[in-house]
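Only one protein chain is missing from this complex, and each of the others stays in its spot.
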Amino acid sequence: MSLKRFFTKGSIHFLIVIYIVFLLFPLVWVVSSSLKSTPEIYSGTPTILPQQITFEHYLSVIEGQQVFLTMWNSLIVGIISTILVLLIAVPSAYAMVRYKSIINTGILGWILVSQIFPVILVMIPLYVLLRYIGLTDSLVGLTLIYVVWSLPFVLWMMHGYVKSIPIELEEAAVIDGATRTEVIFKVIMPLLLPAIGASALFSFISAWNEFFFAFVLMKSPALATLQVELARYTGMEGQARTGPLAAASVIATIPSIILFVFMRKWLTTGLVSGALKG
Amino acid sequence: MKRNLIILFFLIAVIAAIYFFTQGKSEQKAQALRFVSLAWQERSIATNLSIVNEWNEQHPEKQVEYIQGTWNSAHDYLITAFETGDVPDIFHYESSVIIDYAMRGYLTDLSPYIKPEIKNDILDVAWSTVTRPNGEVNGIPFLIESLVVLYNKSLFEKAGIVPPTIENPWSWNDLRQAAISLTKDTSGDKIIDQYGAGIGLRNSANIIMNTSISFGGSFFSKEDNHFVVHVKEEEKKLLHTIVDMIYQDKSVAPASIGESGAGMIPGFFSGKYAMLVGIGSWARQQLVENAPKDFQWGVMPPLKAKTQMYGVSTQTLSIPKKSKRVSEAMEFIEFMLNSKNMARLALDDWMIPTRKSCLQMSEFQDTIGNWDITCSAVNTLGVGSWLGAPGYVEWKSRVANPVLQELFAGRISVDEAAERIENESNIVLSRYRKRGEVW
Partner (left out) sequence: MDLFKKKRHTIYSKKEIGQIQLLFPVILLVSVFSLLPLLRGIYLGFTDYRLGDPITFNGLDNYIQLFNDEYFWSSFKIGMIWTLVVTALQVSLGLGLALLLNNKIKFVAFYTVLILIPWATPPIIRGILWRQMYEPNAGAVNILLNDFGLISTPINWLTNFEYVIPAVIVAGVWGEISKAAIFILAGLQTISNDLYEASKIDGAGLWDQFWHITLPVLKPVLAAIISLTFMWNFNTFGIIWVLTQGGPGGMTRLPMLAAYEEGFRYGYIGYAAAIGNVMVIILSVILFMYIHVQLRERKEL
């Protein structure tokens, strides 16, 4: 390797490392805080890494149970809404591609428009509507909202993917005696797996991370989702709770990180090709 | 065709199952009386729970379910509950906020349910925070929120300062002088590391309003049957006092400007400032539980401006109008707020009880924890002129707190702040006037 190349490669690494330091430092800091004892956190001269590691904050979070209760709520809502979204989106995307009609254009239009409208506009009448049905402060209501919330993106992705499936495959299947439903679920769906993977990831993470709807709709403390629960701990009178809050934040982020890391391939291929094909 | 029918049924079944599952849970909840408490200090949560458990043991047919709320989210939660009808039967909150709820018709009038015993035992000034001119009562007051000045005894001794006593209270000038002499550079590096005073000024509307009574002018007055806001000499004097302490005397820790009262406590522990001005009396619990060993602290009697009279607000228990079990809820409240239990609640939350019988108990006359001085403030409590002003809560967060933040951050002068407060207040208050809501 020539000297020039060495320096170029070296500087590339160097610059990337600078980015990474900036990107990871806050997390390192919080993980470190979660492992420091409270006096150490408030000592005049804290260090980046803990002098003495203690798990007391994690224990207090686990014993407190509230974090785990709300985590469970987030989990249920996330999983069920994801399953529903996929079950609805695949056949719908199929219909959108195989038929040309006003309904299609309508749906495509809605997908775009729904991105622009600020949540607050929808929030108020949704709230009134849910109250009427009796679904405010209910995980069912929240799940339904999340399904509708994720639909635009998932439909968009699926739609792009289905378009790329040649119609000859369907014809072949029909000749072999398949019904339309069988075609959808046996022929099309398997080919959509990357898109399904990416959509599942997107839908679950959206639900897991979502704050505003949950904040407004779920007022009972026992029904809060994880994000709402964590947001409640900021600005309380008892402010010297950095340690437990740090621990809770770490616990709250781990599922998200795990998912992201495992699904990283789908992140790019799924999302980007969906966008480009669309 | 069969295939999609099956799928459709499956979907419906799943949704129905979830729905009924969660609905089922709330059916169960409906059997118990729901009590939302905002207790947050460890011991007071424990006391609340133990009172609830005692009740549940004695009254198996009228179980009470304890629901933990937070001060931050209580308002949002309650407004939603009032609207949807999914209300708790008893909720714990604060007198100045529930005035708003009463005016909007959300609360049950408790006056027909109040027994003479409790009526006579609770201080009149406490009743006045929850009683409308027409006699309706919004909630039962049980804890008095008072603002105190905490001081570091050892630093005072070192500087040779004699702290005030109930018989010899301090004036604001005394405080300022003490603060100046306690502001020093202890490490010799030309940077001041000990300040005379720390004041949690992040959301200072409460402090300012309650203290303003002692200065003789509290912003609100009534003209032609509706409320207006004027910032006159007396109010300006108060604002000047604090601004001058910060910028002229330079005896106030700079951190004060952006911190809440609670956030100032760690600095008080580490000796960054010798006095903590305008913090709630509940903070004493933090001192007792979390202070470093050998930390000596004291409480000052109320500072004297024109008078020693401070504004009062109380913590209350109320029953929403939409509750279906009002008389049972009231029974629980009577139990929870009987003399013995109220004393426990007050002691464990480190606030002043509203019952005269409690105040006479020896625990509240104790010098340990400075209960004696804290409770002496009861004699100089007064009702603010803003009591019953429609829109007071919005006024605090929309006008008072932001303008005061800018004032104490040194971005505007006292006169500019006064002008802004007057102008913006009247805009906010007029919106409420149009609605015709009356206290």
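Which chain is which? They are A and B, in the order written, and residues in each are numbered from 1.
One rule holds for everything that comes next: a contact is a pair of C-beta atoms (placed from the backbone, for glycine too) under 8 Å apart; a residue touches a chain by one contact, two chains touch by 3 or more.
What you see is a predicted model, and the numbers here were worked out from it, not measured in a lab.
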Touching partners, among the displayed chains, of the absent chain
A, B
Omitted-chain contact residue, chosen from A:Val61, A:Leu144, A:Met157 or A:Met189:
A:Leu144
Tell me where the left-out chain touches chain B, residue by residue.
1, 4, 11, 75-76, 79, 82-83, 104-106, 191, 202, 254-255, 257-259, 266-267, 394, 397-398, 401-403, 405-406, 409, 411, 435
Please output the residues of chain A touching the missing chain, sorted low to high.
9, 12-13, 15-16, 19-20, 22-27, 29-30, 33, 41-42, 45-46, 48, 88-89, 91-92, 94-101, 103, 107, 110, 114-126, 128-129, 144-145, 147-148, 151, 155, 167, 170-171, 174, 179-181, 205, 208-209, 211-212, 216, 227, 230-231, 234-235, 242, 245-246, 249, 252-253, 256-257, 259-261, 264, 267-269, 271-272, 275-276
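Just so it is clear, only the chains that are shown with their structure count from here on.
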Compute the distance, rounded to whole Å, between the mean C-alpha positions of chain A and chain B.
38
Counting only contacts in the complex, chain A reaches chain B at residues 42, 44, 80, 84, 87, 131, 136-140, 143, 179, 181-182, 185, 216, 219-222, 232, 235-240
Flag every residue of chain B that touches chain A in the complex, lowest number first.
1, 3-4, 7, 11, 14-15, 18-19, 22-23, 26, 40-41, 67-73, 76-77, 80-81, 83-84, 86, 260-263, 265-266, 270, 282, 286, 290
